[in-house]
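Some chains omitted; the rest stay in position.
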Amino acid sequence: MKLGIIGLGRMGANIARRLMDAGHECVVFDANADTVATLGDDGAQTAASLDELVEALPAPRAIWLMLPAGDVTEQTVETLKGKLSSDDVLIDGGNANFKDDVRRAESLQEAGIHYIDVGVSGGVWGRERGYCLMIGGEQNVVDRLDPIFETLAPGVGDIDKTPRRETRDPRVEQGYMYCGPNGSGHFVKMVHNGIEYGMMQAFAEGFDILKSRGKEELPDNMRYDLELADIAELWRRGSVISSWLLDLTSIALAEDNDLEQYTGKVNDSGEGRWTIEAAIEEAVPANVLSAALFTRFRSRSDNTYGEKLLSAMRKQFGGHVETPPDASSK
Amino acid sequence: MKLGIIGLGRMGANIARRLMDAGHECVVFDANADTVATLGDDGAQTAASLDELVEALPAPRAIWLMLPAGDVTEQTVETLKGKLSSDDVLIDGGNANFKDDVRRAESLQEAGIHYIDVGVSGGVWGRERGYCLMIGGEQNVVDRLDPIFETLAPGVGDIDKTPRRETRDPRVEQGYMYCGPNGSGHFVKMVHNGIEYGMMQAFAEGFDILKSRGKEELPDNMRYDLELADIAELWRRGSVISSWLLDLTSIALAEDNDLEQYTGKVNDSGEGRWTIEAAIEEAVPANVLSAALFTRFRSRSDNTYGEKLLSAMRKQFGGHVETPPDASSK
């Protein structure tokens, strides 16, 4: 197939390359002319503007947006709405909020343009491992794009087969899935990231407890200096918590058991936040997923106003003056 | 009554003074001779050693320990076990773990010595407001000490009367209560402190949300610079959350809305921790009380090893390099 790709950051560029490797044709555009040129060297047809990109594609067109969620995506969708024709398809592979998908799909539908939302997991490993794709929109339009999705997905690989799936959609085992109407692709991806936050935080707390077992204040016969890099590696084999995140932990700890190159000031993206908002809309308890998000918030700040208020109350009712940080670090 | 008091820190000294103000006699001892002398000036009979204190009291003796929980209390109880006689009473007014009470009571019982555990709430305001007392041990021994407890308690005061309490123990309205067998006094006090942590944290989070509403990143028409000292004062009147902790918050914020004198590195005492352990023993969910405790732990440390591990995993799977603290503080 011939596909337009707008946004050639790490993800967009690698998606283009994986598609071209499999024989698809890509017409690419990015605000940064250098990245466009680089993709041109890799075999893509380059466009110097959105207009050029639209012209270079045969009708009905298919254009994949791989832009930062929010204003940039919004403006590009608005602009393209004026340039595309009936039955063209716009695919958003970025990290949009599913509610924006629903709104955009309804707006584009007025002009007969189709909108497909695709949640993409895979990160820097995606070009090699393939991308796990969660797809929402009109089913017949999704079917039309099947060659693209099939190429991007990881494929069956050597992962153990799950029993009793004989009568189910075989595309799922290839690593891509039609999830339902507009927004459902990004909704499923959003929850994926929410779970990711929770799993990461479970590992973070566990390794913190292991690490802190060496604290001097603990009694001699119950203090252990544990070799965390080895523990991570060990758990990859036969344990209940073996997982890709544990594989990555083992790699990182083999490099540096003390993780001294990291500040521990952890960013969060929209998906972690929207997952909590979705849980609240649905009245579903999400204690773990929210605690994972809140840990990231706290990691990025100094002592909070709220913590100072705790100190202030303690002083008022008990005359406690908090000892300085060094003295109280037990 | 004549009462021995061992441990003349802020709490012990004020307890002695409140008792003497009401006509009780106190024989006092402390490892620090100066504080003993000060209490002597205030009218107490001073003792230069545990032996002197024991000799100065008529049988059956009553001795109140007001010492740091843990080793100091443990050793003093052990020492006194060898010096006291059958039917003497040892009262621990410190912050002991209720399991230590049970063990100590059983040990002293071998020598015929009674043990009473008293949870004491009141802090620096206690001498004036009185102390709220939660008492565990043998009921007839507790009854014997009633004049002491009655004096220390706040009394009925001008607090609104709760309906339908006519047939209940009138001592409760005076501010002291016989809770049950050994350990139950400190158990009830422990849970009191657990609740205190939770309430404090509820205020801390709420005021943090108010304060952070002024953050520059928020949209202009939904950003507010709120006057927190006024909000705290306002809520004291007619709101659902009016409470002594809110009164104290209002006092602290009237002094300094920005709480700049506080580090926000918040200590925790044993009770907050033991409350969670008790909840776990009982299989009771305690999400709020544990979150309150964990916030204090986190407030005292720099970025944790666990947070660094989050950064490390993010770098591995997504190539994310966490931006430095300044840039990510949104």
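Per-chain residue numbering starts at 1, and chain names A and B are given in the order in which the chains are listed.
We take it that a contact is a pair of C-beta atoms (placed from the backbone, for glycine too) under 8 Å apart; a residue touches a chain by one contact, two chains touch by 3 or more.
These numbers come from a predicted model, not from an experiment.
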Copy count for the complete homomeric assembly [2 present here]: 4
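As a convention for this text, only the chains that are shown with their structure count from here on.
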Chain A to chain B touching residues, read off their complex: 10, 123-125, 200-201, 203-205, 207-208, 211-212, 244-245, 248-249, 251-253, 259, 262-267, 287, 291, 295-296, 298-301, 303-320, 322-325, 328-330
